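All remarks here apply to the structure that follows.
A single protein chain has been omitted; all remaining protein chains appear in their positions.
For subunit A:
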Amino acid sequence: MTQLSVNLPGLSLKNPVMPASGCFGFGREYSEFYDLNQLGAVIMKAATGEVRYGNKTPRVAETSSGMLNAIGLQNPGVDKIISREVPFLAEYNMPIIANVAGSTIEEYVMIASAFNNTEHVKALELNISCPNVKEGGIQFGTDPDMAAEVTEKVKTASDLPVYVKLSPNVSDIVGMAKAVEAAGADGLSMINTITGMQINLSAKKPLLANQTGGLSGGAIKPVAIRMIYEVKQHVSIPIIGMGGVSTAEDVLEFLLAGANAVAVGTANFQNPYVCPELIENLPNVLRQYGFDSVTDAVGKGHV
């Protein structure tokens, strides 16, 4: 084990930093900025059963210390992702995590099954928390019984470890986490975006065509830290933390709260090199705060 390496179910990570789903496409664009081999892993853009064209534009709006998005899970469908996108990422020496999104439990199961035996896809991230689609997604992410049911069915259908991506748009995040852990989840991803809205003053109407969107970026980091901190005290499965990570100090803060690894989303848009930069800076930050390794720091922020 090196200072930065992390072992999670299905994932042998050379460092704890990976791009978050939806913010990195399928890696091609950022591979033109730097060598993706530097990344700990990559979480692909969501896969649905069929091609999905997403919401009308405008789909993004800037907010104080963050942004709203309502892309609407646009993707070419799981078959094309497996045939066209996975082979590109498989050229790199890092595990691929497939983000799975559906409208029905059957769709989740079908997509999860499709990733069985897909070389280099080492884990699934179950997206039960996208706030920007009219059907599916969020309803599974806000009802613990439904979240447990979809997790259990996907676990039965999949050979891969399943990380369930939790929605922050709930009153009891610990209850959601415990429900999916009991249903067999191998890990958690948290948090997804927080539902928000911006009004365009000129038009006197919501700016996003979808009206509401998911708030991400630095603005939601304190919410992510709080939820990870709370959940860590009640579950034993590992957590991939996300929500406003943009510096190596942020990575350490997530580790201290209880995350075992982190995903970087919106910060990629501001700085396309953010992932390799914080991988480079993390050893110094760990040392500065008295930790020998990433794993040493996990959960150490708890009182």
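In this text, a residue touches a chain if its C-beta (ideal position, glycine included) is under 8 Å from a C-beta of that chain, and two chains touch if they have at least 3 such contacts; residues count from 1.
By our rule, contacts and distances are computed from a predicted model.
Not every chain of the complex appears here, and the one that does not is recorded in UniProt as "Dihydroorotate dehydrogenase B (NAD(+)), electron transfer subunit", selected from "Sarcosine oxidase subunit beta", "FAD-binding oxidoreductase", "Dihydroorotate dehydrogenase B (NAD(+)), electron transfer subunit" or "Cytochrome P450".
Only one of A:Gly217, A:Gly243 or A:Gly299 touches the chain withheld from this view, namely A:Gly217. The omitted chain makes contact with just one of the residues A:Leu36, A:Ile71, A:Val100 or A:Val231: A:Ile71. Counting over the whole complex, subunit A has residues 22-25, 28-30, 32-33, 45, 51, 53-54, 57-63, 65-67, 69, 71, 74, 217-218, 266, 268-273 touching the chain that is not drawn.
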